[in-house]
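Let me give you the structure first, and then I'll get to my questions.
Shown here: the complex without one of its protein chains, the others still in place.
Up next, subunit A:
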C-alpha cells in the first residue's frame, strides 16, 4: 500500500482489491507474493497506457474532456478490442438503471404541484371515494330490501293462492 503519499508515481490500486480479483479469477490457485505486487503495478501501467492513448485521441478531436468514445477507441488501437463489448454493456446497464431512477423521481417532481396541494388533492379523492362507497352501500341495501319485500310478497301470494285454491275446492264441494 502506498505509504509514501505525495509522489504521483506511487499511486497504485489498493492491493486488497487486486488480491480479491485474482482470487475470483483463479480460485484455488496459489499466487506468489511478488507476482501479486507485479499485477498491482501492471494495473497502474495499464491505466497510464489507456489514459495517454485516450488523451491523444481526445486532443485530435479538439475536445477538452476525455469521453467514453475516446476510451473505447484507445482500447481498440491498443489491442484490447476484446474488452470493448463487455465494457460497453456494463456502461449501458448502469445508464439504464440511473435513467430509470431519474425518470421516476422527476415524474413526481415535474408535476409542479407543491406537496400541500398534493395532500389536499389526496384527501379530496379519499373523501370522494368514501362517499361513493357509502352511496353504493346504500343502494345495495335498498336493493336487498326491495328484493326481500318482493320475496315476502311472492311468498305471501303463493300461500294465499294455495289457500284460495283449497277454499275454492271446498266451495266447489259444497256446491255439489
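Going forward, a contact is a pair of C-beta atoms (placed from the backbone, for glycine too) under 8 Å apart; a residue touches a chain by one contact, two chains touch by 3 or more; residues count from 1.
Quick note on the criterion: contacts and distances are computed from a predicted model.
Hidden chain, UniProt protein name from the list "Corticotropin-releasing factor-binding protein", "Histidine-containing phosphotransfer protein", "Chromatin accessibility complex protein 1" or "CASP-like protein": "Chromatin accessibility complex protein 1". Of the listed residues A:26, A:104, A:142 or A:155, the one in contact with the hidden chain in the full complex is A:26. Where subunit A meets the omitted chain, the residues involved are 8-9, 11-14, 17-18, 20-22, 25-26, 28-32, 34-35, 38-39, 41-52, 54-55, 59, 64-68, 70-72, 75, 78-80, 83, 86-88, 90-91, 93-97.
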